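This structure is in structure tokens; I'll ask about it shortly.
All protein chains of the complex are present and in place, except for one that has been dropped.
We just call them A and B in the order they show up, numbering each chain from 1.
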Amino acid sequence: MEYTLIIILLPLAMFLLLGLAGGRLAPRTAGLLGTAAMAAATAAAYTAAWEYFTQPRTGGVFPAVVPFDTVWLRFTQTLHIDLGILLDPISVMMLVVITTVSLMVHIYSFGYMKGERGFQRYYAFLALFSASMLGLVVAPNIFQMYIFWELVGVSSYLLIGFYYTKPAAVAASKKAFIVTRFADLGFLLGILTLSYWTGSFGFDVLCDPQAPAVASAAGRTFLGGSVLAWGLALCFVGGAGKSAMFPLHIWLPDAMEGPTPVSALIHAATMVVAGVFLVARLFPLYAAYAPGVLTGIACVGAFTALYAAAVATVQTDIKRVLAFSTISQIGFMMAGLGVSGMGGHAGTGYVGAMFHLFTHAMFKALLFLCAGAIIHTVHSNEMGAMGGLWRRLPLTHAAFLVACLAIAGIPFFSGFFSKDEILAACFAYSPAMGWFMSGVAALTAFYMFRLYYNIFWGRPAANLAEMHEAPAAMTVPLVILASITCVAGFIPFGEFVSSDGLPYRIVLDGGVAATSVVLALAGIGLATWFYADGRQRIPDGLAAALPRLHRAAANRFYIDNAWLFVTRRIIFDRVSAPLAWFDRHAIDGALDALARGAQGLSFVIRKFQSGNVQEYALVFLLGVLVITALAVFI
Amino acid sequence: MDITLQSLVFLFMAAVMVVFSILTVTTRRILRAATYLLIVLFCTAGIYFQLNYAFLGSVQLLIYAGGITVLYVFSILLTSVQGSKGDRLGRGKFFAGLCATLAGLALCLFITLKNRFLAVGSLPGELDVKEIGYSLLSSDKYGYVLPFEAISLLLLACIVGGIMIARKR
Partner (left out) sequence: MEIRMEYYLVLSTIMMFAGIYGFFTRRNLLAMLISVELILNSADINFAVFNRFLFPGELEGFFFAMFAIGISAAETAVAIAIIINVYRNIRNIQVRNLKELKF
């Protein structure tokens, strides 16, 4: 299956081509080239997935395939950085997700970005992102993963700051880069810890709890935990940064300053789930050696899910609602992984998280693309400018409704199946966790339908007559993704992906399913009661009744302000400013003093170089006299 | 203490040389300086005569007194600017020069007078010109034909150089 290499190399080549020569190509040509390359990569990924999942199982599991691997940097006999491709169930699944969403976004951008300045640059960055993200998921060793991890960070930075003349976009891109980079420090430390104690970067060792190197590393303790647990916890910090877990989530809402298709690709479907993918990749180790860390992951995921859902209920910018919804859904996945165990029924959470990753990528990309179609015609992100759009944008309306039903967990849409798995795992873990997550799911249904009603129903927008359906380049991806969203739930996902690789039959737990459906319907009903008529009497009344809560939620519970306080007041003022002062005055000052001293001395010495022969002769005579006197008297 | 004629003449010439050397460098008029220099050079020639180096003395008279001084006088006349007596020297530089000179003088006199020279008691008579001529043009061990030729070349080069520098472009 060596051809899998081209899945990565094609977008990379396209990035180089469009990046270097894009300015000479017509925008249309550049877009077509990029889309064609992505389509070829998608076809290759589908073929690979078909071949991989139709191969015979050995010992009940699909064996990992390494079609390509080359040693790049060799430190010791066992510790070397490789560049290669590792195919196993989750990486193949991710290949399919990434190529599908990326292709949809490539096509969609034709309509959305039409006539924008830097169209070719945009496609070059999209190709760079796709190549990096694909390289990340197929990495056979943790260091290659880290390299591509940083590359997706860079391309995310480039794409968020695509409208680089807009100060908000520039600030958002910097924020995203710095926050994730800060978290990546934890990831790097985790990598170094893991690889130092196990002597290997490769996932063949790092994912095998029985490997002697791993077992010996687990035996060493540091500050009350094994070094392995510390390394895994640090890796999770990196994953939390990329996946916008509380309290490192602050970059994601701001990242919505980028073009909407980019938000769909990077900040909803692919890059933000890299953290989930990382935890899933190292899951055997987490389950075997760091159950405490898993508990922490579950708590962080659950809290993030609630927090983001709560904030999403009061946001008025539709992309920000979707951004917080993304954070919340990733919290679901993290919680699913956190409550999961290894193998069989205990691994339900793992299957659910992976399944939810898959379905969420599809319906959240669909939501963002719909939002793009809406913004495209409304020219605003604010709900206030929308309302009653269903008549003018019937296709977008249908797609959006499908995605909303999916995310709310209405039966037979994809989100229902995957979310149900996670909820079942949570109930199995502890009833409290289960009820907590079910509540968040209800909240999800509520805020999604609040969004839906505010956009498509309610008070009609002022210039409704001018609004129109998006061009075909944009609606076709919507239709495709909506179809996937409708049917994806029936994929026997557990057959392909499970914690131990053995086929796992997903069974719907009737009680859990009924609870979640009832809660989801309750959420939808509440949203209908609140928002469907467009007068918003009840929500306004609630906001007036609980002003502090409403203000806090609208301000995202002041987490951004807390970070600002930490960075500005504490780090900048208390640490950086004194250091800068020291650098400027003590270190620079010392060097300046040296320079000034040398300069002053030169000015003094320069006087001797008067050009007057008589003075030279006088000095010469004095020298002769001194030497003579020395010779005579000493 | 017998004062011979010779010592009288020496004392006289020495006094004249000291006085006029100092006058040469202290007078403010350049033409007078040249004249005082001429007197010093004459007395130097006298010293050579007294040392029984009559030939050297006559060379001194011919070249220095007759040639160089005339050259000086001409160039002074050529370059003197009406009413220019040279600008006054700064007090600091004047004292610096004076002090350095006096210090050097003291040091050199100290060295000279402290040293015990192994002087030969009696002075031989007049140096024969014939002997000088033979030595000057001989290439033997004590012959000076090589420096003689070298200095002739040097003089030639100086003539050419002087013309090159001074000619009008």
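By definition in this document, contacts are C-beta pairs under 8 Å (C-beta built on N, C-alpha and C of every residue); 3 or more make two chains touch, one makes a residue touch a chain.
Here the structure is a predicted model, which is why all the values come from computation and not from measurement.
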Touch partners, limited to displayed chains, of the chain removed from view: A, B
Per the touch definition above, residue among A:Val154, A:Leu401, A:Leu508 or A:Leu618 touching the missing chain: A:Leu618
Residues belonging to chain B that touch the chain removed from view: 1-4, 6-7, 10, 14, 17-18, 21-22, 24-26, 30, 33-34, 37, 40-41, 44, 47-48, 51-53, 56, 59-60, 63-64, 67-68, 71-72, 75-76, 78-79, 81, 84, 86-87, 89, 93-94, 96-98, 100-102, 104-105, 108-109, 112-113, 117-120, 123-124, 127, 131-132, 135-136, 142, 144, 147, 151, 154-155, 157-159, 161-163, 165-166, 168
Where the missing chain touches chain A, by residue: 606, 609-614, 617-618, 621
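The definition used in the following text is that only the chains that are shown with their structure count from here on.
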Distance between chain centroids, defined by C-alpha means - chain A, chain B (Å): 98
Interface residues, chain B side, partner chain A - complex: 93, 96-97, 100, 103-104, 107, 110-111
Chain B-touching residues of chain A, taken from the complex the two chains share: 614-615, 618, 621-622, 624-625, 628-629, 632
